[in-house]
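These notes are about the structure you will find just below.
Only a portion of the chains appears, each positioned as in the full assembly.
Chain lettering (A and B) follows the sequence in which the chains are written, and residue indices restart at 1 in each chain.
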Amino acid sequence: MEKLTHFDSRGQAIMVDVSEKQDTSRVAVATGYIYVNEAVYKAIEEGTAAKGDVLGVARIAGIMAAKKTSDVIPLCHPLPLAKCNIDFELLSEEKAVKAKATVKVTGKTGVEMEALHAVTVSLLTIYDMCKALDKRMEIRDVHLDSKSGGKSGDFVR
Amino acid sequence: MEKLTHFDSRGQAIMVDVSEKQDTSRVAVATGYIYVNEAVYKAIEEGTAAKGDVLGVARIAGIMAAKKTSDVIPLCHPLPLAKCNIDFELLSEEKAVKAKATVKVTGKTGVEMEALHAVTVSLLTIYDMCKALDKRMEIRDVHLDSKSGGKSGDFVR
C-alpha cells in the first residue's frame, strides 16, 4: 500500500531521513509555459534581440530561485547545487514562452523541486515584467520532464 | 504605443519609481491548479480529514512565500503585507486541487505578484509532498483573478 513519505506513522509532517542514502550524481529537468497576448509576445521577442531583455532577467531569477528552494518548500532538503541552467523557447503560434530548467547535484536526494521552482519563478518574473501590457497571462503545464540518479530509478515523462 | 515599465529608455532593467504614488488599500486574488493521479488525490483527501495534512503544510508554505515575493522576483517592490490567506478546493472529477490566494496591502503598488507567488509555492509544496506517489503531476492555469486599488483601476478576469 502506497503512502506519503513526508509524514510519519502518526500523520505528522517530517523532513525525511536521507542520512543512509548514497551521495550520487543526480539531474532533473522541468518545463513550464506562460501564455501571453500579442503585445507582450512582441515585447519579449524584440527585447531578446536588442534591449529590454525580459528573458535575461527571468533566467537570473530562476537560477537564484533554484538555490533558494529548500528555503521556500517546507520539507525539502538543502542541497549544494552543482549546476543550473534555464532555456527559453518562443512559441510564435501559441504566443507563449517555454521555460526549461536543468539542475544537477551530487547528493543524497534529487533536485526535482529545484528544477520546478526555477521554472515557476522564471515564469513569474516574465509575468511581473510584462503585467503592465497584459493582466491575463497564464502559467501552464509545469511538470517534471525527467530525472536520473538515486535509488528510485530514472524517470522520463 | 505600449511599453514595458520595468525597463528605462535604454532598455535597462529598473525597479520602477513608485515614490509619487499614493498609499492606497489594494487587494489581489490569484488561482492555480495541480492535476494529480488517483493515489495522490486520495491521499490528499484523507489527509484533510484526518492526518497527513498535505494542504495544511501547503497553506503555510504559500503564506510564507507571499512575504518573500520581493526577495525572489527581481524587480518587485518590498511591501508590508496586511493579510494573506489561501483556500484549497478538491476537484474530484478532474482529480485536481485548486489553490486560491488573497493578499492585501496598504501601499504604493499592488500585490498581484504576491498572490501569484503564494499560489505557485503552495502548489509546488503539494508536488513535493506527493511526488513519491506520482511524478506526472502538473501545475496548470495559474493566473490573476482580480485586483483592486491603485491608479490603473480594478481588474476582474
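Methods note: a contact is a pair of C-beta atoms (placed from the backbone, for glycine too) under 8 Å apart; a residue touches a chain by one contact, two chains touch by 3 or more.
On a predicted model such as this, the values are computed, not experimentally measured, just so you know.
> Of how many identical copies is the complete assembly built, when 2 are given in place?
If we count all chains in the complex, we get 6 identical copies.
The definition used in the following text is that only the chains that are shown with their structure count from here on.
> Roughly how far apart in rotation are chain A and chain B when fitted on CA atoms, stated in degrees to the nearest 5?
Here the rotation carrying chain A onto chain B measures out at 180 degrees.
> Would you kindly tell me how far, in whole Å, the mean C-alpha position of chain B lies from that of chain A?
Chain centres of chain A and chain B, defined by C-alpha means, are spaced 15 Å apart.
> Please output the residues of chain A touching chain B within their complex, sorted ascending.
Residue positions touching the partner: 2-7, 10-13, 32, 39, 43, 47, 50-54, 57, 60-61, 64-65, 68, 71-76, 112-113, 116-117, 120-121, 124-125, 127-133, 135-144, 147, 155, 157.
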